[in-house]
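Before any comments, here is the structure.
Our next item is chain A:
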Amino acid sequence: MNYTFQFGVALQQLPGLLQGAIVTFELGLLTFWGGALIGLLGASLKTFGGPVLRRFAGAYVIFFTNTPALIQIYFLYYGLPDFGIRWDPFTCTLIGLTLNAGAYLTEIMRAGFISVHRHEMEAAETLGMSLWQQIRFVIVPHIAKTIYPALANFFVVILVMGTSVGAVIGVNELTGQAINISTENYRWIEMFVVVAGIYVVLTLIASLSLALVGRWAFRVKAKIF
Partner candidate 1 sequence: MHHLEVKDLTSAYGQLSVLKGVNLGLSKGEVVALIGPSGSGKSTVLRVLMGLTPPTGGQVLIDGTPVDYRKAASVRAARDRMAIVFQQYNLFQNMDVLRNVTIAPVKIKGRARREVEAEAERLLAKVGLAEKHHAYPDELSGGQQQRVAIARALALRPEILLLDEVTSALDPELVNEVLDTIRGLAAEGMTMLIVSHEMAFVREVASKVVMMDKGLVVEEGPPKQIFDSPQTDRAREFVGKILRH
Partner candidate 2 sequence: MLTEILHQVPRFFSGGHLLLLFQAMGMTLALTAIGCVTGFLVAFLLVLLRRSPGIWALPFKIVAILYVEIFRRIPFLVVTYLVLFFIQAFVSDASLFTIAVVAICIYAIAYTAEIIRGGLDSVARQQVEAATAMNFSRWQTLMRVILPQAWAVILPPAVAFMVGFIKDTALVSQVGVFELTFRGKELNNEGFSGVLVFGTIALLYFAMSYPLSRCGGWLERRLASPRSQRSHQRLRPT
């Protein structure tokens, strides 16, 4: 093997890579919250909706969880221009990932919905709460604790697996930056090893913070109830 490692060069590029990491985080956060809203809606439809709405939500979930996120993004990036809609890579990735995440989050939220006992919902109903109010004041606080681990884990998954997909169409998140810089300095192996390391650190920080927030939030929640 006639290749001399030059990690120094790669480490010099850290600022550029960290910029990519910021984009990764942005993408992850936006995707997660967007997906969570979709998930809440989807879970509501699936639990409380009439047969048509339930079927629709179900089809959405089944379709988006059985097709690759990359293809969903390609469809937006290469398909929409046929109809005159040209979104930039970041937007395509964001929307594609959000729709994808929404499907998985629908199932996570639905599991939480199901765990709420009928009695609590009925009690809230007799108190005059509308369905939306019931969801907001009875279900969400109740399940927030139980599905928090699943949500936290899913966020880290989006961060790690989801966002890197954007690099394929040129989004400057962490992996994308690694590609950009490597095409200039030809230090592919070193760059990607460093990037792998950054991903590990990033996800560890995210997991740890979420775990700590979870512990803090639980205690606060307990006091309120």
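In picking the candidates, the idea was that all candidates are chains of the complex that A comes from, given by their letters.
The criterion applied here is as follows: a residue touches a chain if its C-beta (ideal position, glycine included) is under 8 Å from a C-beta of that chain, and two chains touch if they have at least 3 such contacts; residues count from 1.
Here the structure is a predicted model, which is why all the values come from computation and not from measurement.
The candidate from 1 or 2 that touches chain A somewhere in this complex is 2. Residues 1, 3, 62-63, 66-72, 74-75, 77-84, 160-161, 163-165, 167-168, 175, 178, 188-189, 192-193, 195-196, 199-200, 203-204 of chain A touch candidate 2 in their complex.
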